[in-house]
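Complex shown without one protein chain; remaining protein chains in place.
Moving on, here comes chain A:
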Amino acid sequence: MRVVRALLGLAAVAAAAGCAVGLDATPVDEARALTSPLEQASSAVGTATLAAELLGDGRSTAAVTDTALLDQVHVLQEAADAVATFVPADRTGAAWQADALTTVRDAQVAVAAARGWANGAGSDEGTVVAALDASATALDDLTATLDEVTGE
């Protein structure tokens, strides 16, 4: 009975060790792990752009735009946390992580600037939307690079 328990214990430890990220992850696994938070960030930037354009066109109120942008700040924070806590297996993975972190942080800056503009501080609508567009393009480019690796 003890032997069975010991074997079960060892199996559990082995299974848990197998779940550890980065130890023997392939480039495809790493690219997949980073694509998900990048898509989350793209979604947040897309929402922020729509909210900012609606306010600029006079079709939305400052309160709704502010709330929408605040919600996207939280989404971007989740995406940034996911990228920051990713454990790369090699230099390629580390380089992707660094690029992803920079891109998501740029998106955070763009959305924060949009929120400032919506609340009457900061620059004009054109600058805000341009920054959000640039951020969306950067996120799309990096996601496309990772998609090439995963073949999706």
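Note that a contact is a pair of C-beta atoms (placed from the backbone, for glycine too) under 8 Å apart; a residue touches a chain by one contact, two chains touch by 3 or more; residues count from 1.
We take it that contacts and distances are computed from a predicted model.
Peer 1: Which listed name, "Cytochrome c-type biogenesis protein CcmE", "ABC transporter permease", "histidine kinase" or "Natural resistance-associated macrophage protein", is the one UniProt assigns to the chain that has been left out?
Peer 2: "Natural resistance-associated macrophage protein"
Peer 1: Which one, A:28, A:63 or A:109, makes contact with the chain that was left out?
Peer 2: A:63
Peer 1: Of the residues in chain A, which ones touch the absent chain?
Peer 2: 39-40, 42-43, 46-47, 50-51, 54, 58-64, 66-68, 70-71, 75
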